[in-house]
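Only one protein chain is missing from this complex, and each of the others stays in its spot.
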Amino acid sequence: MSHILTLLVAVPMLGALAILFMPRQNVKLLRNFSVGIMLVEFVVSLALLWDPTTQTRVSYAASGFMFVENYSWVESLGISYKVGIDGISLWLILLTTALTPIALFASWQSIDTKIKEFALAFLLLEVGMLGAFVALDLFLFYVFWELMLVPMYLIIGIWGGKDRVYAAVKFFIYTMVGSVLMLIAILYIVAQYKGVSGHYSFDIVQLTRLSLPRTSQFILFAAFGLAFAIKVPMFPFHTWLPDAHVQAPTGGSVILAAVLLKLGCYGFLRFAMPLFPVAAFESAPTLAVFAVIGIIYGAFCAWRQQDVKKLVAYSSVSHLGFVMLGLFSGTTQGISGAILQMVSHGISTGALFLLVGVIYERRHTRDLDAFGGLAKVMPIYTVLFIIVTMSSIGLPGTNGFIGEFMILSSTFSSPVMPFARSFALFAATGVILAAVYMLHAVLKMFWGPVSKKENEHLPDLTRREAYVLAPLILFVFWIGLFPNTFLKPMEPAVERYVAAYVARHTEASDVATLSPDPAAPPGSGEHAENAPTDGPPEARAARGAQ
Amino acid sequence: MDITLGHYLGLSAIIFGIGAIGFLTRRNILIQLMSIELMLNSVNLTLIAFNRWNPGNHAGQMFAFFVIAVAAAEAAVGLAIVIALYRLKKSVQSDHADSLKH
Amino acid sequence: MSNAGTTIFILFAVIALFAAAFTVTAKSAIRAAVGLLAHIISLAALYLTLHAHLLATLQLIVYAGAVVVLFIFVIMLIGPVSEDKGTDRGLVSRALGAGAMAIVTAAIAFNIWSFAPDAPAITSCPGGANAERWTTNEQGVASVTCGEFGGVRSFGLELYREAGLPFELISILLLVAIIGAIAIGRGRSNEEVEALKARKAARLASPVVAPEPVVETESQPVGGE
Partner (left out) sequence: MHSDFFSFGFDPGRLLLWIVLLPLFGSIINGLAGKFASRKMVSAVAVGSVALAFGLAIACFVKLTMLRHAAGEEGEHARILYTAYEWFSVSVGNVNVPIFVRFVMDPLSGVMALVITGIGLLIHIYATSYMSEEPAYYRFFCYLNLFMASMLILVLSSNMALMFVGWEGVGLCSYLLIGFWWENPTYAAAGKKAFVVNRIGDFGVLIGMFLLVYATQSFEFDAIRHGAANLSGATELAIGGMAQADHHSINVSMATVACLFLFLGCAGKSAQIPLYVWLPDAMAGPTPVSALIHAATMVTAGVYLIVRLSPVFVMSPVAMSVIAIIGASTALLAATIALVQNQMKKILAYSTVSQLGFMFAAVGVGAFSGGFFHVFTHAFFKACLFLGAGSVMHAVHAHGDADIRELGGMKKFMPRTRMTFLISCLAIAGFPLTSGFFSKDDILLGAAFVGTGAWADYPSWVGWLVLVMLVIAATMTAFYMFRLYFLTFEGDFRGAHGEQHAAAPPAPSHPGVEGAAETHALEASTDAHAVAHDAHGHDAHDDHAHGHDAHGHGGLPHESNGAITWPLMILAFGALAVGFLGLPHWAHLPNIWEHWLEPVSARLPGVETEASAGLGGTMMLIGTLAGLTGIAIAYRWYMMQAGETPAALAARFPRLQAFLMDKWRVDELYARIIIKPAEWLSNFSSEFDKVAVDGGLTKLPAFAAQAGSWAFTRLQNGLVYSYGAVMVAGIVAITFWYLIPHPNLQSAVQGADVKYVAATGYGYEYRWDVDLEPGFETNWDTNTHEMTASFERAARNRGAAVMNGRPGSPPPVIQLRHGELYAFNPRDFATTEWMKPNTDGTPPAMTWQDGKLLIRVNDAEVRQDGLPTTTPTISLAPGESVTIGGRLIRAAGVMRGTVEVRNVFGYVSRESVEVTIENAMPQAAPRGAEAHADLRGGL
């Protein structure tokens, strides 16, 4: 059994521990060490793709989770340290490990106070994000989910802009409200599981076997869904996002947009939808309506923003609407597209925030009206900005197109979601609006004469900034031209997922039931609770009336 | 009429009630402390009465014994606090010590 | 219980009730203290009817001898301030609380009075109606000998055998109470009071809370240049 996932979680944690013991005066060491640790982490994460011991590519065709590690943690409550990944989480993990060093490296240009704490926060953030992506135990997931919240709160609240405290608190409270409901829902499910199986378990694989009554499913799905919808963020729970983005430092914005939001989508995919298939299936049209509203509404809001960061933040609302639509479409390629769109959005929006950060460094403003004619003074910057803009607009050949196209076309003909065609139709108008607001920004920033004196002698991209952006640009085109590199590994997992999702959508009963464990070998004593004869006495208690 | 456990318990309940009402209505800390003593005493009476009807050991009396000790300690500390409060506020009215609000 | 016992119970019960009522209603604290004294003494008498000889004694020594005296000392120390001043403040909550408490008390007392399990009068030693109750505890082991119930010997033996640890804990509690009472009652020295006043004045003068001096010595220059 490989310990790669534990290693992934442990490396940044150990790094954080090491940073604790470093002198705060040695800024250079702190900066280099923290980025170095993250690069090491990235290299480690590459082992998810290419197994160095057998010298082969890792295949994700096998059913079930890969690299699973399962250790009992709190035995009496069935809490375990269980981690594992499949094709769905693979690219999100790689996105995280790839973008975190980039974001931190970019941050070191502007962050010059409390360096040690910043590095610490970033490393812990990485622990939280990776942990949440690899956790297969609901409790473990919850721990990482909350762990992620704190460093981000600090990053916004300490190193942020003028209204950072407001933004940080808003971010924290919004996320917390959802998480608390989710915690209650988790405990409820586990209690149900205990009711039918006789023992506690937080293992997602075990809990997925549980089939709950319809009403409970809806309530629980709402609790989970709210937590994730806030994180995504779906309309109308998105208002924390523009505030958080505007106030967060560049690195924080990058991670927030690129990874944190994806955890909301991932949560839907990994937890909310498989645990409550009936509720998910039946609420899919409703949620799709919100997704579509988010797409159009986010775009309209973005158009009017004067602050570039706010504009990008609203564009995230719009883009993540596409992701949610894809998830709810219930089709293989719709969901694959949604996952790819998550990665794409991470890359292009991450790049956009980095680019905005660059100009903010130079001008200390992000007001669209403060720019104009930057193409003359910063040509390379302009070129990169336009490439990323086009990727964000979803121009074919760039990464943004593939996800959007897969989502839209698969949704359009989705056999399982009612009104799918209307959703795709309205969502596709987002394609027009994206061009409107992004080109509006480009027009105001880059074209026209250099109207402001301050802009006349802005330096173009430095080598360092170019290094930071280059890998992102590379992936913009890589995903755009050869998306199958990314789609093929996730395909088996998504296919299984969709099959299970569609098959289970009628599976509601009046009382909680447990389907047989496919993983358990026949006759194994470990899952004796499935034997029909001798369940716990309360399970056989007759129904009480009054 | 035979005096039974019920009579002792009823008496004790009434004394407790009187103490409680006193504690609730009086604003003089000294008298509130005395009301507390009343309540403690009523409990002692209950404990001792129950012990009388289960005389195999002294569990009830022993509890009462400890309660007396605790009551003594409480009175000592309580009165010390009264003096401290008096020094601070020149008053022993409990509603004058309302800094800990809102 | 004999008729004499009944008489004694009724007598002291009535005294205890009236004394208690007087205690909580008395205008002056000193009168309340006297009422408390009367209440304590009548309770001691009731303890005697319940064969709690030692506790009756302790009740007199500790309560009447120490606690009430302590109260009276404090009342004397404080003087006329200790008198209650009539005020309407919190009238509603006081009335509501007292009313609810009265109802509860009445309910409990009524229910207890009406419930009269067969509780035989305990007059005799072994051979009487409840011989087994005298001789055995739940495990069938007698720890109290007939005729010694509530006596010093029997009580003390059981206290030190069975409840040694609580007893020691109580002594610690008393010690702590003594120290605490001294610490609280002692008050501040003049210098301390002056320092307090100065700090308060400073706080009122500037809206920003002046940092505690101890914190200042701890803080270090923040690295980062």
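Residue numbering begins at 1 within each chain, and the chains themselves are lettered A, B and C in the order written.
Everything that follows uses one rule, which is that a residue touches a chain if its C-beta (ideal position, glycine included) is under 8 Å from a C-beta of that chain, and two chains touch if they have at least 3 such contacts.
Keep in mind that this is a model prediction, so the values were computed, not measured.
S.K.: Touch partners of the unshown chain, restricted to the chains that are shown, please.
M.R.: The chain that is not shown is in contact with A, B, C.
S.K.: Among A:N32, A:S63, A:T113 or A:T429, single out the residue that touches the unshown chain.
M.R.: A:T429
S.K.: On chain B, where is the contact patch with the chain that was removed from view?
M.R.: 20, 23-25, 27, 32, 94-95, 97-102
S.K.: Take the complete complex as the reference. Which residues in chain C touch the chain that isn't displayed?
M.R.: 89-90, 93-94, 96-97, 100-101, 103-104, 107-108, 111, 114-115, 117
S.K.: Can you name the residues of chain A that touch the chain not displayed here?
M.R.: Answer for chain A: residues 170, 174, 192, 195-197, 216, 235-240, 297, 300-301, 303-305, 329, 331-334, 337, 373, 375-376, 390, 395-397, 401-402, 405-406, 408-410, 412-415, 418-422, 424-425, 428-429, 431-432, 435-436, 439-440, 442-443, 446-449, 482-484, 487, 506, 508-514, 532-533, 535, 537-546 touch the chain left out.
The rule we apply is simple: only the chains that are shown with their structure count from here on.
S.K.: Could you state the distance in Å from the CA-based centre of chain A to that of chain B?
M.R.: Distance between chain centres, rounded to whole Å: 61 Å.
S.K.: So in the complex, which bits of chain B are touching chain C?
M.R.: Touching chain C from chain B are residues 1-11, 13-22, 24-28, 30-31, 33-35, 37-38, 41, 44-45, 48-49, 51-58, 61-62, 64-66, 68-77, 79-84, 86-87, 90-93, 95.
S.K.: Can you list the residues on chain C that touch chain B in the complex?
M.R.: 1, 5-6, 9, 13, 16-17, 20-21, 23-26, 29, 32-33, 36, 39-40, 43, 46-47, 49-52, 54-55, 58-59, 62-63, 66-67, 70-71, 74-75, 77-78, 81-85, 87, 89-90, 94, 97-98, 101-102, 104-106, 108-109, 112-117, 119, 121-122, 133-138, 142-144, 149-150, 154-155, 158-159, 162-163, 166, 170, 173-174, 176-178, 180-185, 187
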